[in-house]
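Presenting chain A:
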Amino acid sequence: MRARSLVPAVYIVFLLLPIYWLLNMSFKTTNEILGGLTLWPHNFTLDNYRIIFTDPTWYNGYIASIEYVVINTVLSVAVALPAAYAFSRYRFLGDKHLFFWLLTNRMAPPAVFALPFYQLYSAVGLFDTPWAVALSHTLFNIPLAVWILEGFMSGVPKELDETAYVDGYSFPRFFFRIFMPTIAAGIGVACFFCFMFSWVELLLAKTLTAVAAKPIAALMTKTASTSGYQLGLLAAAGSLTLIPGAVVIYFVRNYIAKGFALGRV
Partner candidate 1 sequence: MANIVLRDLRHSYMPEPKSDADWALKRLALDWADGGAYALLGPSGCGKTTLLNLISGLLTPTEGQILFDGVDVTKASPEARNIAQVFQFPVIYDTMTVYDNLAFPLRNRRVGEREVDERVREVATMLELDSMLKHRAAGLTADGKQKISLGRGLVRSDVNVIMFDEPLTVIDPHLKWVLRSKLKELHQRIRRTMIYVTHDQTEALTFANQVVVMKDGEIVQIGTPVELFERPAHTFVGHFIGSPGMNVLPCDVRGGRAIFAGEAIETANGAAHDGEGKGFELGVRPEFVSFASAGVPVDVVKVLDVGRYRIVEATHGGHTIKMLVPEDESIPQGSARLRFAPERTRIYKNGWVVA
Partner candidate 2 sequence: MGKIVNQKAWLFVLPVVALVAFNAIIPLMTVVNYSVQESFGENEFFWSGVRWFEDVLHSERFHFSLLRQCLFTGIILAIEIPLGLAIALAMPRKGPWVSVCLVLMALPLLIPWNVVGAMWNILALPDIGLLGRGLNAIGLEYNYTRQPFAAWFTIILMDVWHWTSLVVLLSYAGLVSIPEAYYQAAKIDGARQWAVFRYIQLPKLKYVLTIAILLRFMDSFMVYTEVVVLTGGGPGNATTFLSIDLVKTALGQFDLGPAAAMSLIYFLIVLLLSWLFYTLMMRNESR
């Protein structure tokens, strides 16, 4: 038993090492970083963070990112709910093919869509807004949300629906008051995955924005290439992007094991 628990421990140390290194860098001055290798900051400084918190270009980047991620998650899950319900409860013309077609979009390489999206969203005047990124991400997130929710919904017996109708519930009331609380875990998991994918994706986020809605990720790459090697600043910016992810994981920690079974196991 003792030897076995070493394995996850070693793995976790391996995972935390680069994160530690990033944090480490974020508290150093550029001089110290370029000067050589130090395992912890010898000249501890909060300058890098100060710049980020006071310079609008930087913190607007975070706001822009959060904006489109939230829009995307809410939108994806909201439209996925009724669709998943339909797939789980009804048979209709073309349902299997439709479901498969939806899933194929999750398999679409973002690189293929980079240029077409650029043209499409410019054409509809949404270029450089959080809506462009949010909408483009729905291409991948909606199929995922539908798939996850359908799995959870199929686990709820139809008798629940029938009992509600017999009891006189109208469909909207049934759906919101009874059904949704029953699949709350599934909704949580779907939101988690939508958030995850939208938050981490860079290519489309970069392509579809210019200045106004530039997300933090794109800002970082811009900074890296233009103003030389401000490694400390980059490290600080990167470290701050860890926070939303950590917060979300913390909130769904109780569902992680169950949720990853995607309700179907």
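In this section, contacts are C-beta pairs under 8 Å (C-beta built on N, C-alpha and C of every residue); 3 or more make two chains touch, one makes a residue touch a chain; residues count from 1.
How these were chosen: all candidates are chains of the complex that A comes from, given by their letters.
Predicted, not measured: the structure shown is a model, and the values here were computed from it.
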Looking at this complex, which candidate touches chain A: 1 or 2?
-> 2
Report the residues of chain A in contact with candidate 2 in the complex, numbered from low to high.
-> 4-5, 7-8, 11-12, 14-19, 21-22, 25, 33-37, 39, 75, 79-80, 82-83, 85-93, 95, 98, 100, 102-120, 135-136, 138-139, 142-143, 146, 154, 157-158, 196, 199-203, 207, 216-217, 220-221, 224, 231, 234-235, 238, 241-242, 244-246, 248-250, 253-254, 256-262, 264-265
